[in-house]
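Report on the structure given below.
Omission of a single protein chain aside, the complex is shown with its protein chains in their original locations.
Chain nomenclature is as follows: A and B, assigned in order of appearance, with residue numbering initiated at 1 for each chain independently.
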Amino acid sequence: MGPPPTLPTSHSFSSPSPKTLQETKTPFEIRFALLSSLSIQNHGMRHLKGEIGVVSKADGSALFEMGNTRVIAAVYGPKEIQNKGQQMNNNEALVRCEYSMANFSTGDRTRRPKGDRRSTEISLVIRQTMEACILTKLMPRSQIDIFVQVLQADGGTRSACINAATLALADAGVPMRDIITSCSAGYLCTTPLLDLNYAEDSAGGPDVTVGILAKMDKVTLLQMDAKLPLDTFENVMQLAIEGCKAVAQYIREILLENTKQLESRRGS
Amino acid sequence: MAASTYSPSQGAERRQRQQQMRRLSIQSDWDRSDGRSFIQCRPAFLRTGAANAASGSAYAEFGTTKVIVSVFGPRESKKAMMYSDIGRLNCNVTFTTFATSLRGQGSDNKEYSAMLHKALEGAVILETFPKTTVDVFALVLESGGSDLPVIISCASLALADAGIMMYDLVSSVSVSCIGKNILIDPTNEEEVCQDGSLVLACMPARNEVTQLTLTGEWSLPKINEAMELCMDACLKLAGIMRSCLKESANLSN
């Protein structure tokens, strides 16, 4: 597998002026602004790692790492619909998704109940995003289960989950329109930042998560919290899209490598 | 007897008593607080038909441990359940808020519920009621030690009272290991300072163990000894349970 791509830092970097520093309120924010202004310069995408086939019993599975964020996705299906009541439409496959976090995934140990509001929301987001690329019409009266498990959370879990789910779906051989990849970007101290980690995310700046169909160049997921001026938003979103494309490039390499390995195993 | 109210100073007092008891137990011989010998069970009081609304019920009192179990059903299984050609057993163990000396500990006990289920499922002939569910609700009125064995024995009596087909009555006995000694049917006080415990549920007539759990450090011969002791006690307890059933049948005739 090739080295993970680092994004060319095409966005211009401007150091925060003393004035902006005065405007920030708490000492923590000032310190953070200073800290980040030091590290931003080379801030591209975090280290990426993908691995296919980590859960042998699943139809398709993958591990995906973005820096310290590490998730596993497993796909079961297409198979017969278990609960007929959930079947919405007779002509297409039912896609289900469940997101769960391990107790040890975060810095502070918390025992979280299954199906809290946050994980329900993320499950829904992932399901809708993946539904956009799966050719559900080809598999009527069937069901595809996608399970994502966060092993380590360090910001950008939903992006990592979507990337892992894409790999797992490809591994399972589920027909897809295109590869969906996702990446987040933020805006701190007048600088657009790609692929926020937990510390950057919790600084309170805006966080834009984008998911795109890589080849078709279409956006399927767009989420943002906090506020941004419209022209800055365009920059940040553009940055996130570039990130998505870099991820797509990497995912394609992994899939190609995997296919080559399968081929050589078959040949021998 | 345990103090009726709880305060931290008494906690310390109780701790002292425990330590004293432990010291005592290291020596080979001492008297149990209720005057029993090591291999003497508490007197068992059993009655069927304790709750009228249930299909079958039983009340058991072993020393200060008091348990009531009611059995409902067989009833239709919930629609969401998958089709099953054998019946289901649904067990639930609850403690009252006043069951233990620490108030407010009462709630569902999932661990005991699962253990009760496993102890009974091997004995109930589930094939006789397909697609249906039997509910077993156990309520511990007072916890005085060896709670789980009492719940299991009482539940199998209640199942028999409800007319659910079983291969045999399930009786259950536990032993505590303190120092070198093995104590049968331990009380709360003895359980707190035990080194290990063994809970055994069996069908005496078939000589089959349906549930066995063990904690603490044991050697193989000691397990053997404890199991033999438990099997014998279970056999005798099953005799008492059987005579209780006969008695209630005679009464209703």
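Basically, a contact is a pair of C-beta atoms (placed from the backbone, for glycine too) under 8 Å apart; a residue touches a chain by one contact, two chains touch by 3 or more.
Basically, contacts and distances are computed from a predicted model.
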{"item": "Hidden chain of the complex, named as in its UniProt record, picked from \"E2 ubiquitin-conjugating protein mms2\", \"Cell cycle checkpoint control protein\", \"Cytoplasmic tRNA 2-thiolation protein 1\" or \"Ribosomal RNA-processing protein 42\"", "value": "\"Ribosomal RNA-processing protein 42\""}
{"item": "Per the touch definition above, residue among A:A73, A:L167 or A:A185 touching the missing chain", "value": "A:A73"}
{"item": "Identified contact with the non-displayed chain, of B:R75, B:K180, B:R206 or B:K246", "value": "B:R206"}
{"item": "Interface residues of subunit B (partner: the chain not displayed)", "value": "8, 11, 14-15, 22, 110-111, 114, 118, 121-123, 177, 191-197, 202-203, 206-220, 223-224, 227-228, 231"}
{"item": "For subunit A, residues in touch with the removed chain", "value": "54-58, 61, 68, 72-74, 76, 96, 98, 100, 102-104, 106-107, 109, 111, 114-115, 145, 147-149, 151-152"}
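Going forward, only the chains that are shown with their structure count from here on.
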{"item": "Chain centre separation (subunit A, subunit B; CA means) in Å", "value": "52"}
